[in-house]
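Here the complex is missing a single protein chain, while all its other protein chains stay put.
And now, subunit A:
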Amino acid sequence: MFNYYLELALRSLKRSPGLTLLMVLAIGFGVAASMTTWSVFRAVSGDPIPWKSSKLFVPQIDMWGPKGRGPNSTDNEPPDAMDYTDAMALMRAHRGKLQSAMYQISPSVVPADASKHPINVSGHAVYSEFFPMLDVPFLYGNGWSADDDSQRAAVAVISGKLNDKLFGGVNSVGRTVSIEGKDYRVVGVLGSWNPQPRFYDVVNTGGFSTGVEDVFVPFERAIAMGMPNDGNTNCSEIPAQSGFVGLQQSSCIWIAYMVQLDDAAAVSAYRSWLDGYAKDQQTAGRFGWAPNNRLRDVPAFLDHEQVVPSDTKVSLLVALGLLIVCLVNTAGLLLAKFLRRSSEIGVRRALGAPRGAIYAQFLTEAGMIGLAGGVLGLLLTGVGVASVSWVLPKDIASLARLDFSLLALTLLVAVVATTLAGLYPTFRASRVQPAWQLKSN
């Protein structure tokens, strides 16, 4: 029976090729626009570490007070990064299972081959717990130890890419790399690791980054060597003293912080510890205001930082609007098309076809238009995703991917949406009174 309906549908569609083409085009464009913007939205709103994001938290402490909020500020949000004093206090207290303060660095690396130019790399100064906390994959070796942290050891973890450049891709663990003119022993080489968004340091990366993290060194080593921070520095007042040391003594924020807390009890314990800490600071006279802390997990912090650009959301909404208009358009055309065949329906019904048969026939026809629109939509989505870099900033555009699930979704949305659009016209067609149709003929 289904084959018969297919044949009927094909015949009907062929009878008015212009109209069929119009419906297919409308569905194709509508679906493609939605799917292209969806691919971008999906890429930027995804969870960068889904297996663990609910256990990773970003603590925020209000070290600025109301004065630091700036003009036109209406909320009472504490700063979104940390100053050196508070970050160190949190590290010393060591209240989480794993934790790390971190700051962005941009040191020069001098290749062993003296004929080559020094190169500028970017990376982070972190604590040893950074690597196990974020499940960072290693190609060779491992992270450094807690002893290396406290002894300010000259050790480094480098990216696979930098390893290719400096050591030709061989296992370089134990070899020496020259960072800012000092020798560091390589203890680990990263496997491919480029989480987007850069959830561990949103404040300095703005979320998405086309760059690669090439080098990690121990936090306290970097501080001791005076390796300046290369990320954002935000101050509520000018530091009393100059230089990187002055920055460490100031209330300026430039350090990102992440802590792993495995269960609700740990979270609430950490929260009350933070409040106690802020209260102590208030008592000591450092904070002239009541504790105002936040402890957000990674998804909540990404949301708070508005990592998903509002442009991406607006684009998706507008594209969905386009799809809806296309469906309304298709519904209107299907309605006209189906009702025009009232006499045909009348004959079928008079010959004994039940309403269900009419439904099957016309929904098959709608579904076929959806399928054809979906195939066109697949092509256009392919074109759309490929040319998205032409329209969007590079750091975001490069994240949009064409994969099987997107293609399957494209077809599914096209067929389901068109069938839905065909529901009302089909309902109307099934209500056609056979007697009336036969009489008028």
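Points to keep in mind about this one:
Simple rule for what comes next: a contact is a pair of C-beta atoms (placed from the backbone, for glycine too) under 8 Å apart; a residue touches a chain by one contact, two chains touch by 3 or more; residues count from 1.
By our rule, contacts and distances are computed from a predicted model.
Matching "phosphoenolpyruvate--glycerone phosphotransferase", "ABC transporter permease", "Cysteine desulfurase" or "Aspartyl/glutamyl-tRNA(Asn/Gln) amidotransferase subunit B" against the UniProt entry of the left-out chain gives the name "ABC transporter permease".
Considering A:A93, A:A154, A:V212 or A:C235, the position touching the chain not shown turns out to be A:C235 (whole complex).
Only one of A:F138, A:F244 or A:W289 touches the chain withheld from this view, namely A:F244. Although one chain is not drawn, the whole complex shows that of A:T85, A:N142, A:N194 or A:N329 it is A:N329 that touches it. Touching the omitted chain from subunit A are residues 18-19, 22, 25-26, 29-30, 33, 37, 66-67, 70-72, 106, 108, 110, 117-120, 180-181, 226, 228, 230, 233, 235-244, 246-247, 309-311, 313-315, 318-319, 321-322, 324-326, 328-329, 331-333, 335-337, 340, 343, 390-394, 424, 428, 440-441.
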